[in-house]
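These notes concern the structure reproduced below.
Removed: one protein chain of the complex. Kept in place: all other protein chains.
For chain A:
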Amino acid sequence: MGFTKDELLARLQELEIDYSKYEHPPVLTVDEQAKYVSSSEGALSKNLFFKDKKHRYYIISAMVDTKVDIKVLSQRLGLGKGGIRMAPEEALSELLQVSLGCVTPFAVVNESSRDVSLLLDHKFKNQTRCIFHPLSNDVSISLTTSGLDKFLQSIGREPVYVDLEANPVVGKDQPPDLAVYVPSNSVELPNKTPSAQAPPPKNVSAEKTKPVASAKPSKPAGNVKSVVENSPLTVFKNPEKFVEEILDKTSTLLLSEAKGENVEALVETLRKRLASEFTHLAVMYKNTAYSEGLYAGTQCQPKRP
């Protein structure tokens, strides 16, 4: 369950962030919003939700008259010219847990949007106050950028202000200036279920399954390859999955190579073909275990005296 607008407003009050609230009928566009909230209260914002080809998501929050050129933005992020496009509706509800017309910087309060990158228009800083939806499109609130910053910092985010209209050259010697804001984790949306309930956030980014050839979630009878089941991470953390991966690969090779020849020759082929690959798998397994151990070591509490 995502944050509701009341929970958000309560949080703002807890943090002693000053804001003004305006209630109105639900609005889906900035023009409609402008009818109910006058510009004397603050600067209206347009909020865009993008996705790139590697399933990474971005919220761009800008002044209404700031020109946001998607192609330029995509290049500045280091994604090439056509690297980003508007995110699909499911992403809105799954990741941001808001409805249509309701994208807002505040959506990053949810666990599910942990990996969503938020870029704010640097022109907001010159405004006395700015207006955003507090997770619901039948309310608007205006607050100062320092208020917004304080909120973002309270959830562990550094506010990022960017000149969205800049169009710097991007080339071999001029690396993309916004590439540092590309999220380090991609997000796989879970399969569409008829129920409106969003699955708990943990699943959303833990499901880093590689979309290899056939992404059939059902278990094919007798079929040996079950790549989708084993995301790379679990194969190297879970002894059973590790052994399953090894047996899968061995069986596949066995089935394809067994041509009625004698068993010794077959075993030789298997050993030759699989040795280096399995060693590689084993090294990754070891590395994963070691890394977890090292991390656990840093979290260790001293023994009780």
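By our rule, contacts are C-beta pairs under 8 Å (C-beta built on N, C-alpha and C of every residue); 3 or more make two chains touch, one makes a residue touch a chain; residues count from 1.
The rule is simple: contacts and distances are computed from a predicted model.
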From "Very-long-chain enoyl-CoA reductase", "Protein AE7-like 1 isoform X2", "Geranylgeranyl transferase type-2 subunit alpha" or "Tryptophan--tRNA ligase, cytoplasmic", the hidden chain's UniProt protein name: "Tryptophan--tRNA ligase, cytoplasmic"
Sole residue of A:Pro25, A:Gly171, A:Pro239 or A:Pro302 that reaches the chain not shown, by the stated touch rule: A:Gly171
Touching the absent chain when the full complex is considered, from A:Lys21, A:Lys81 or A:Lys286: A:Lys286
Among A:Met86, A:Leu100 or A:Leu233, the residue in touch with the chain that has been omitted: A:Leu233
Only one of A:Ser184, A:Ser256 or A:Gln301 touches the unshown chain, namely A:Ser184
Touching residues on chain A - with respect to the absent chain: 78, 171-173, 175, 179-180, 184, 208, 210, 212, 231-233, 235-236, 277, 279-280, 283-284, 286-288, 290-292, 294-295
